[in-house]
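One chain of protein is taken out of this complex; the other chains stay put.
By written order: A and B. Residues from 1 in each chain.
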Amino acid sequence: MAVGETEKATYTIPVGPIHPALKEPVQLMLEIEGEKVVNTDVRVGQVHRGIEWIGMNRNNPIQTIYLAERICGICNICHPFSFVMAVEHAAGITPPPRAEYIRTITAEMERIHSHLLWAGVAAHEIGFDTIFYLAWQVREEMMDLIEYVTGNRVTKAMFQIGGVRRDITEEQFPRIRQSLDYYKSLFGKLKKVFLDDITIRMRTKNVGILKKEDALKLLAVGPTARASGVPKDVRQDQPYAAYADLDVKAMTPDMLSGTVVGDVYDRIIVRLLEVKQSIEIIEQCLEKMPPGPILAQPKIAVLLKTLTKAEGEGVGRAEAPRGEVIHYVRLEAGRETLANWKVRAPTYVNLMCVPAILKGGQIADVPIAFASIDPCQSCTNRIVVTDRATSRKSVIDYEELHRLSVEKTEELKR
Amino acid sequence: MSLTAFKRALWVYHLNTGSCNGCDIEILAVLTPRYDVERFGIKLVGSPRHADVLLVTGPVVRQMVAPVNRIYEQTPDPKLVMVVGNCGIEGGVFFESYSLAGPVDQIIPVDVYVPGCPPRPEAIIHGVVMAWVKLEKLAKQEVA
Partner (left out) sequence: MEKLSPQAIIDSFVTELGDGFFGGSVHEYEVAVKRNKFQSLWIEVRKGALRDAVEHICQLQKYPHLAIISSSDLGAEVELIYHFTIYYGEHLQELSLGLRVKLPKSDLKIPTITDLIPGALFTERETQEMMGIEVVGIPDGRRLFIAEDVPAGVYPWRKDETGPERLLRVLPGRKPKGQDKEG
């Protein structure tokens, strides 16, 4: 029996699929008592496109790389990354070292753009539209760099089984370093705007707390887990590609503020620290880039034949901006499509933490607390709120919920 | 009410029917200071009841058929529907999947298509301008 359908009083807030930060729609059923949220039921499925079925029945592994890119339009380096690693483990192909470094550089560039995107969205949820525009303007510099290196802003198609498709040559290095210097000069300003502002502190401190115990039991990943003090990071624990040569540490909020609370403010700290870390990683990769080929097997026909004959299974794990991505691939000899493919995106696990995060908070905090896990399903399609005290079911638009959030900021300012 | 009101501003409502968010992010990038379409009077609104143009992304997943129909009915006339991205045009890379209910024009009538996966922000602005021009032509036919 679903949580929201008790016969007690219910306040129903269905929220239309509107949100500037759209990602996929999701339905939340909240149970409230007075102004506090007591329980949440998360309903997903509004973006189910049957991707795994397509991979297993229609596509050969090389076509599936491009399908994997379109699982998510924001983190579309990490899905092909872990898919390609899984196929390489299954088929026994080793990519050359230069390709590993190029993969790492593109993955870190994606992390920077994704965190800046999230920063703008979080500011919009609180009501600071100016910061939303500022963050996205700053992000455009990274989009220009991504286009310079890979050829497109979104869906970059850099990956191939056994390597990468495009090289980053020495002539391109000065332009990359120029962008990195721009971001390094901006970091102090970003920190001041996000962490030192009084209103942001009031809206985000002690809001949406996820305790360390819950984060461990509910298998949280990514910045959501790290902000609660759990140092899980695939780049540190089981490094892949060039991370195995570098020393990457999981960023936890006590590195900047000294304590770990697990609220929304801590998640902002973790993401800003990761932007700084990504800039350093790209610089190290540029310095240490090894020479050599970029593909283990440049001829596609030969590669396809190798894959059709290969037999085995492989697991590929990567660290996306939102957490751990894992792909499982099984290949069978003589079969052109994949025998089996399983994808798990990080938000899948983080959504289970949402009831614990929203519990005990106010309705006006729901947008910012929900957006702080950076759901790749952030757009709450409909929120249904159940009030235990009164027995009224009423329908409020998402605009109303957003307005409540912005009003709270205005009140705090006074 | 005459359509010449559109000469001043165009209010747009964005509807995501199950897309990967690539097109959605490019639509939002269109509003940011780099491309800045608000200076032309194009604004993103929070409710379909205020909208002139519906911007639809994504292949229509089965669960989203009812919301799409409902939002189409809630938008007052005169209105235009604009589909952004390959998914809405013919399913994109997901074309044969068991969980799709068909491209957008099988569910609601569409006026402008912007192909691409995802289309660049410049292409989206071009699409909106074409929609505007079409609306003005309709206005002239109505008046004449």
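In the analysis below, contacts are C-beta pairs under 8 Å (C-beta built on N, C-alpha and C of every residue); 3 or more make two chains touch, one makes a residue touch a chain.
Source: prediction; values computed, not measured.
Engineer: Among A:36, A:165, A:276 or A:342, which one touches the chain that has been omitted from the display?
Structural biologist: Counting the whole complex, the residue in contact with the absent chain is A:342.
Engineer: Per the definition of touch given earlier, which of A:217, A:309 or A:413 contacts the omitted chain?
Structural biologist: Answering carefully, the residue with contact to the hidden chain is A:217.
Engineer: Touching the hidden chain in the complete assembly: which of A:326, A:363 or A:406 does that?
Structural biologist: Candidates A:326, A:363 or A:406; residue touching the omitted chain: A:326.
Engineer: For the chain left off this view, which of B:11, B:35, B:72 or B:95 is in contact with it?
Structural biologist: Missing-chain contact among the listed residues: B:95.
Engineer: I need the residue numbers on chain A that touch the omitted chain, in ascending order.
Structural biologist: On the chain A side, contact with the omitted chain comes from 2, 44-45, 48, 50, 52-53, 56, 89, 94, 97, 100-101, 216-220, 230-232, 234, 236-245, 247-250, 288, 290, 315, 317, 324, 326, 328, 330, 339-340, 342, 344, 348-349, 351-352.
Engineer: List the residues of chain B that touch the chain left out of this view.
Structural biologist: 61-63, 90-91, 95-100, 102
Criterion: only the chains that are shown with their structure count from here on.
Engineer: Please name which positions on chain B make contact with chain A in the complex.
Structural biologist: Residues in contact with chain A: 13-16, 18-26, 28-29, 32-34, 44, 46-48, 58-59, 61, 63-64, 67, 71, 92-94, 96-100, 117-118, 120.
Engineer: For a test of understanding, state which residues of chain A touch chain B in their complex under the given definition.
Structural biologist: 16-18, 20-25, 45-51, 53-54, 58, 66-67, 70-74, 76, 117, 133, 136-137, 140, 143, 153-155, 376, 379, 381, 397-399, 402
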